[in-house]
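A single protein chain has been omitted from the complex, and every remaining protein chain is retained in its original position.
Entry: chain A
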Amino acid sequence: MSDYRILNTRAPRVDAFDKVTGKAKYTDDLSMPEMLFGAILHSPQAHARIVKVDTTEAKKLPGVKAVITSEDTEGIAFGVSPARYDEQIFASERVRYVGDEIAAVAAVTPEIARQALDLIKVEFEELPSVLDAHLAMDDEAEQLHERYKNNIVQQVHWDFGDVEAAQKEADVIRTDELTSKMQDAAFLEPQSALATYDQGYLTMYSSTQAPHYIQRTLAMALSLPLHKVRVVKPAVGGGFGPKAACSSMELATCLLAMKTGKPVKITFDREQVFLHSRARHQFFHKMTTGVRKDGTICFLEHEALLDGGAYCSFGIATVYYAGSLLGGPYRLENMKYDGYRVVTNKPACGAQRGHGAVIARACFEIQLDRIAEELNMDPVELRLKNVREAGETTCNELYLSSFGMKEALEAVRDSAAWKNKRDDQPDGKGIGAACGFFVSGAGYPIYYSKTPHCTVVTKLNEVGGGVIVESGAADIGQGSDTMLAMITAEVLGIPLSDVRVMSGDSDLAVDLGAYSSRTTLMTGTAAKEAAESVKAQILEVIADKTGASIDDLDVIDGEVINSKGDLNIEELRHDFRMEHRGFRGIVKSGNLTFNEAARVAFIDKGSIVGTGKYSPPKLGGSFKGAAVGTSPAFGCSAQIAEVDVNLDTGEVTVEKITGAHDCGFAINRTQVEGQMQGSMMMGMGEALMEEIKYDECGRVINANLAEYKIPTSLDMPPLESIIIESHEPNGPFGAKEVGEGGIMPTIPAILNAIYDATGVRINELPVTPERIRTALRKAGKVNK
C-alpha cells in the first residue's frame, strides 16, 4: 500500500449522504418564487419546410406568459465546433428530424404550457427524408444543410507510415466489418434547466456536464457579456457525453426568462431525452489488417462512416477519434484512415463514453481474434506480442508517458484462468479477451484558445481551520468533488472532513467540464497546486513566527511537525487560547494544530488563498486533425468476458467479466472500481441490447426505458475489477483517466466470447438472440 493517508483509500464520497438520503438537489428539484414552466414544441416531421408558424391561439390561453419562435432569436446559429455552427434555437426554414425544436412556451403551470403547445399551428411542406447514411452521400440525395455537400459534415484522410510497403511484408491480410446502432446514454436524470434574468445578469442552473461551454454559448447566442452569464450545475444524475453541449432547450429557457423577467424552468421528459439524443453515433467500420506469421501487426487500413443525425454537434471530433485512437495500444506503424461523418434526418448524435472510439475499437479487437485464429495463435499472446510500453510514441504522434497495457492484459489473463477455459469449454460456453486505449483529457479545448483548461481556488477558512476548494469542475456523479477533497486533504495534511468543495459554478473558477476523461488529471493537478500554495503560505508564517526553517515543517494528521525537533509554539498557542475563551475543545498541549496555524497565518496575512491551474503542454503532430486524440496521458485496459449462449434460442448470458484498467494511480479505489464497472455495464448493454429503433418516417419507436433496453442489476454478472497503477508523470500523484477507457474492451471481449461459444461471427450490434440465430442458420448450424 501507499504512504498516503487519504489517497488510494476507499474514503466515502463527500456527496454520499446527500445522495442516499435524497437531500441532494437536482435542477428539477429547484423552485423559485413566481417561477414559470416552459415547454418545447418539437417537429413531428423528419424533414420538412416550415411554411408558417401561428402562435396566436397559444398566446391567448390564460396563464401563458410567452410564446417564442425563430422570429425571437435573430437567426442565431450555434453548435459545438465553431467551424460548424449549424444549429438554431428554433427551426426557422426547415425541420431536420422528428424532435427538432420549433417553439417554446412559458406558462404558470406545466399543464398550461403543454396545452399551449397544442394550440400552436405549424404548416409544413414535406421534404424527402434521408434516413440512411450510405444513401445520404449520393449525389441525388436531398441535402440537409447547404454547407454540407453530399451531406458530409467532415471527412478525414490520414496515412501514417507506409501502408503500401507494409502490405508486402504481411503474411495474413484480413478485411472485416462491424456496424453499430445509434445509442441512448440512458442517464437517470433527464435534462433540466432553470434560468433567471435580473438587472442584466443571466443565471442558469442546468443539468450539464460542462458549465463553461454552456456559459460561452449562452453569452454568444444571447449577445450578453460573458461575465454577466453564470451557469450553475446542481447535482447531476449522469451525463456520459450528451450533456456536454449547450442545447436549444437551455437557450430557450434563458430566452423565456429574459422575455418574461421571471424565472423559467424546463425539464425534459424521457421521450425528449431520446429525441434530443446527442448520444453515440451509428458507425460502419471496415478494416483491413495485415500481420506477419509471428503475429507482428504490419498495417491497418480503416474506413469509417458515421451517421450523426441532423446536426454536427461533436461530430468532427467523433470522426477523428474513430481513427486516431486505434494508434494505440499496439505497435502499429502503418495506418491509413478514411472517415466520413454525415448528416441524416434523425436525432443528432454527439459524444458518449469512449467518444468515437468504441465501435472502431470493437471492430479492430474482433479482427485481431480472427487473425489469431488464422495464425493458430492464442489471441492474448497475439496482443501481448504487439502491445506498446511507456516511453513509446504511436504512428500518429501520441506519446505514452505511462502505459500499463501489458500488466493489465496479463492480470486479466491470469485472474480469469484464460488458458484453461479457452482450451476446455463445452459447446455454447465461450471466453473472449480484448484491450482498449483512451485519452486522459483532450489536449485542446473545443474552441480555439490558449486558456488554461481549469483553475482551482483554495481558500483557508478565515476564522481558522478547514479549507474551501472552489472549482468549476462538474461532478455529474463520477465523483470529482470527492477527488478534489481527497487531493486537497492529502496535500494539506488535514482530515477529509475539513475540506469543503464548491464546484460546478462558472463564477467560482474556469473548468472545461466533465468530458474526455479530463477531470482527475487536469483539475486534480490544479487542486494539488492550489493546496500546495495554501500550505506553503501557512508554513511560511509559522516558520517566521517560530524561527524554524520552512523546509523542516510539514502538516501531518492535522498537526504542524518540525522534523528538526520541537517547535516553539508557546506564544502562538497563548494568543489562540485568548481568542477562544469560552470555546470548548481548545488544545492545551501537544503540537500546533492546523487550525491554530491557519488562524495565525490569517492574522498575519489576511485571506490565505491558493490558486492552481492546468494547461497541457503542446501536444500532437502537425498533420490536419492532429489535435484530436492528443492527451497529456493515456489510459488502457483489458477485459475477459465469459458467456453462455443458448444455441436453440440465441440467448446470451454473460457469466463474468474480468477487467483491468491502468488509471495511473487510484485516488479513490472504490470510485475507480465504480467507473470500471459502470463502463462494463454500459458496454454489455451496447453489445447485447441497446439500439435506437426508427420507423420508416424517422420516428424513434422505442423512446423510453421500457423498450430501449439497458441491463438491469439482475442482468449483471460478477465483475472483477483489477486496478493497474503505472504512475503517470503528468497526473496528480500519478493519476490518469478511468471514466471512459474502461468501456473499450467490453464489446469486443463479449463478441469474441460469443464466437468462441458458437463458432459464428456477427458483424452487427447489438448481438441480439435473433441475430445469433440468424447467423447460426446461415452457418448451417441449425437443425430442424
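Here are a few things to note about the model shown:
Going forward, a residue touches a chain if its C-beta (ideal position, glycine included) is under 8 Å from a C-beta of that chain, and two chains touch if they have at least 3 such contacts; residues count from 1.
Everything below uses one rule, namely that contacts and distances are computed from a predicted model.
Missing chain, UniProt protein name: "FAD-binding PCMH-type domain-containing protein", from among "Acetolactate synthase", "Transport permease protein", "FAD-binding PCMH-type domain-containing protein" or "Gas vesicle protein". Only one residue in the set A:D72, A:E303, A:E532 or A:D715 touches the chain that does not appear here, and it is A:D715.
Among A:E93, A:D294 or A:E707, only A:E707 touches the chain left out of the display. Counting the whole complex, the residues of chain A in touch with the unshown chain are 109, 111, 646, 648-651, 688-689, 693, 701-702, 705-707, 709, 711-715, 768-770, 773, 784.
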